[in-house]
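My questions will all concern the structure given below.
A single protein chain has been omitted; all remaining protein chains appear in their positions.
Chains: A and B, in written order; residue numbering restarts at 1 for each.
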Amino acid sequence: MDLQNTDCILIMGSNFAEAHPVGYRFVMRARERGAEVIHVDPRYTRTSATATSYARIRAGSDVAFLGGLVRHVLNSERWNGDAFFREYVTHYTNASTILKADFRDASELGGLFSGWNEAERRYDRETWQPAERAGSRAHDGGPDEATDDVQTSQSFGARAGNEASETVLRDPTLEHPQCVLQVLKRHFESYTPDVVERVTGIPAEQLIAIGDALLRNSGRERTSAIAYAVGWTQHTNGPHLISTAAILQLLLGNIGRPGGGIQALRGHATIQGSTDIPTLYDLLPGYLRMRNDTEAHDTRRGYVASEAARGGLWAHAEAYLASLLRAWFGPAATPENEGGFQLLPRITGDHSHLPMFVKMHNGEVDGLFLMGQNPAVGGQNARFQRAALGRLKWLVVRDLFPIESATFWKESPEVVSGETSSESIDTEVFLLPAANVLEKEGSFTNTQRLIQWHHRAVEPPGDCRSDAWFVDQLWKRVRAHYAASDRPRDEPIRALTWDYPVSGPHGEPDIDCILREINGFRFDDSIERDWDARIEGAAARDRDALLRERWLAREQLATSTRLRDDGSTACGCWIYCGVHGDGNRAASRNPGDGWISPDWGFAWPSNVRMLYNRCSADPAGRPWSERKRYVWWDDEARRWVGADQPDFPVDKPPGETGRADAVGLDAHAGDAPFVMKDEGRAWLFFPQGLKDAPLPTHYEPWETPVANALYPKQSRNPLAGTFDVAGNAYHGVANARYPHVLTTYRLTEHHTGGGMTRWNTWLSELQPEAFVEIDERLAEELGVTSGDWVTVMTARGEADARAMVTRRLRPLWIGGRRVHQIGFPWHFGYSGVATGSAANDLVALVTEPNVSIHEGKALTCDIRRGRATRPNAAETRA
Amino acid sequence: MKGLEAGARVSPAHAASYMGVPPIKAPSWKPGMIPGYFWLGGIAAGAWLVVSLDDLAGERDEELLRAGRWVAAGALGGGTVLLITDLGRPERFLNMLRVARPRSAMNAGAWGLTAFGGAVGLALLVQVLRDLGGAGRGANAAALDRGIQLLGLAPGLFVGSYTGVLLSSTSVPAWALRSGWLGPLFAAASTSSGIGTLLVIGELRPWRSSSTARRLARAQAAALAIELALSHVSERPAARLPSRSTEPRDERALRALAHGSAAVGLLCALRGGRDARLAAGLLAVAGGLALRFLVTRSGRRSAGTPEDTWEHAR
Partner (left out) sequence: MSEQRDVAAHAPRAGAAPLASIVDWERVGARQEAELTAGVRIEAGKRYGFFTDTTLCIGCKACEVACKQWNQLPAEEVDLVPLTYDNTRSFSATTWRHVRFVEQLDEQPDLQAIAKPWGWHGSEQWADPGSRWLMMSDVCKHCATAPCMEACPTGSIIRTEFDSVYVQQDICNGCGYCQVACPFGVIEVATETDGKAHKCTLCYDRLRDGLEPACAKSCPTDSIRFGVVDQLLEEARVRVADLRARGVTAYLYGSGGPLEDDCDTSALGGLNCFFLLIDRPEVYNLPAVPQRPSERTLRGLVAGMITALAIGVGVGFTLRRDAR
């Protein structure tokens, strides 16, 4: 909502208007207030049409472009001439930190950084660390670097390393050659407008014009914003893209200020919620890392040592963990099992989506629950994923309609064409009808961390049930199954609390009670035991009423600062603490001013609408300008005040210095706005966090039509995850057989794999079948006009659809040759009302090293006129 | 235009087409029904008009009057059947009689048709009774006939001409641009095909009075001459429509048939003689049908041509 105040918004890696039309109202509002709206995208879309400027980029070259912007900013007169930028950067970022003398940048080492171990194909991050005063080390026995490269490193600020240490060398003049700002400058020095033009296809003048627009609209009086979506994330260097944007925004002083920031646009109603309280295998609620077999997580002490930081909010990781364990295991969390820690299962490796499906394909997975996902269409290399589903023993699909993942055994192209047969697929598929959003209550957490409650409008029809009902029923059966087991490995199942009352005609669990558990409550052992006794002794028909009564009696916590590590508090997700502090605040509905609207829903944490909003005031606590005033220090009241809840200790004066002996926020100075960070300052250089680079670096996509013009010796991410399995061959770099760039995307009219939309006739008439978008010149070369069938080919397979010949796509001039970009929406599949080839049949299994995201937005392909030789579902329709 | 100053991006008015999608809708009428109704209604009106004027002028020709009444009744009955078939259900016709809306040509037509139908029905009743020997003859009978014919005269004139106005009171460019001409043209065509029908009947079952056929032939010639002239003049306003320049072959054939029938019919009627008169009648009737098909078809195509609407609505 704050986007409406921006003066300039750069939309990149996102088709904002088409994929997020409701949020786009704020962009339009900003535009009508005079903001520049810049869209950078491979395709001219409805976003480009409503933007004030558009630049056409080659898919997969975003870091080069953003790096060019960083370079342009750092070398600009404005940035070097306006004291604002220097003040912001010096105080609020780690720009002044001096790195170790033996750190070497990718520009010196041909695309790799110092510390690269070619034999083990991993980085030793020792040289990426800050230089320290000789002989001192802040806290010995800290994180053990050697262990953290093995698996995931998805750490959200914990294990911050040594940065908080007062022994770290700094140069506030930012002149030291090894200080972060100078390193950054050197790193991006080669990203000149001309090189960027050769890499991205964006003319040098446009890069400069966009850089100037951002500079013009940043500073004390003005702010710029950046918005992105999966067009940035789904790359083998996805985190690099977002990091470059973060660096750009920090340099321009646009973080934590109204109209600034980076907006990660979410593609589903509550995908933010499903990372906060994650559906991810390696995270616990509130971004605590999952207990990991490959790390020092044997004991709770070890876990805390590796996950907690000294400074910032992660200092209290143990309180968050202890409260979570209390919420999960209740009285079963005892000192003997380390407050329940020993009941936590451990992960033993990468169980993210693609590795899981590879295992499934190998016959190593017996069963799968699919709830709200349609991998038979939406999965990368969907054909491979369908084959994997066919090697399960059983598969439970809960969805609104009989989606492709439930019908693959009879309707998939492979079965229809006779390549395989229904008889040869032994998977037993259970299709269970699910209730839709209007038929159940619960909460959504949206892009801006706003938790909003929705009520049930009608009871679900027939046998349709909510997901909560299903999980409740499933769990009760699982628990009964293991009730008599005395095996230690079954102990967590017996110990888990499950005290949600059910009500209504279908016995739906009470979601309000679940929200109360997420919010957190004071846990008093004796009171809880009394309740347990009362409930156990009660007649079966009174149990639900008593369970609810207990929930109402539990004292809800108002804020996460009240969480303790001694088991006296229980909290399902520490960052959500406060959502039910004083009634269900997610359900509050006061429209307010339409900007901050503090009483509309609840934003985590603590109803803060803008994170790090301490940045909206200068180091001395004064607003940077009247126009951009947001949160500031009121010297008389001795507190932070403003439009929003300050994301900062409200009574900490701006001039306070951090105490060396303190932990948590007390260790931070009064001008350290980044409360999640160890030292309270944002990172322009990442000594920790990423496995594959301490600075964002342009690597070409795994399949690319050209070699890397910036680092000719290192075209691609050295740590990208590949899968050497049948049906998943890669094209490599500049493969003449696959000369075109292929990008997949969504349309306004459908949603993801189509499970909610392609069965709806109203949406299906708007986009009735799959199509492939090609530019006019390519169409001419192929002899194709709109409506003709074309077949797109990759090493994974073929997919055909009717061609849409359009001027919205145009070839680019890259590396001395004409490169065509082909667009293929990935919604379609073989079942439903709107059908067509699945674009994801063409996409390879390949992952990014840090977060295992796949690369679906940039690959290479070939195209020809006519139908696919492999018959697909579309043909049976025609 | 004022709002779109020079230098601004403004598209040329006539280059515009939205993927060729017509900005207006073509008629939803079922194929053949409406032109068929126009044609039959026209025959009824034309036959009625001719015999009525003949009768009112004092040239009492009972045989002609009788034939005219039967033709009117038959054609009107047939036409009404076609109209109701197009509407789908008979009772839907009655919906039009719940209001009187002179600004709606369709509503006015419904009332005109009802009035004309009443007069024709009454005339037919009297005729049948007389033929069965029930009704009297002589001066009273002549007065009664005149009264009935006079009663049906205005509605008859209306039914013969309103169908053209019905078309021109739409947003279909090929019809709208010919407003002021389609009514008269249809009136002329109605008259000629009404006379034509009587001519054909007379040649198949010769009139007792030898002059009747000759008189009808003269009238036929006059009506066809007027029709031809109106046909020519009425096409001029619509000639500039882009759809005219892309006229398909079958429509050109239809145009040749309509105009050719009238022209040849005119020659035949002037030539005289039994076969020529028969031919003239047949050609007039066929030409009337071709004309109605031509006009409805060209309108349908015009509605489907965006550039026609740009030409019309500017």
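Operating definition for what follows: a contact is a pair of C-beta atoms (placed from the backbone, for glycine too) under 8 Å apart; a residue touches a chain by one contact, two chains touch by 3 or more.
Bear in mind that the values here come from a model prediction, so they are computed numbers and not experimental data.
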Contact list for the unshown chain, restricted to visible chains: A, B
Option from A:94, A:466, A:760 or A:791 whose C-beta touches the chain left out: A:760
Absent-chain contact - pick from A:400, A:690 or A:822: A:400
Absent-chain contact - pick from A:108, A:175 or A:205: A:205
Option from B:80, B:127 or B:161 whose C-beta touches the chain left out: B:161
Residues of chain A in contact with the chain not shown: 17-18, 21-22, 24-25, 28, 32, 36, 44, 46-56, 203, 205-206, 209, 213, 400-402, 431-433, 461-464, 747-749, 759-768, 771, 775-777, 786-787, 802-804, 806-808, 810-813, 818, 833
Hidden partner interface residues of chain B, rising order: 1-5, 8-14, 16, 18-19, 21-29, 45, 49-50, 53-54, 57, 59, 86-88, 92-93, 95-96, 98-99, 101-110, 154, 157-158, 160-162, 164-166, 168-172, 176, 179-180, 182-184, 186-188, 190-191, 195, 211, 214-216, 218-219, 221-223, 226, 303, 306, 309-310, 312-314
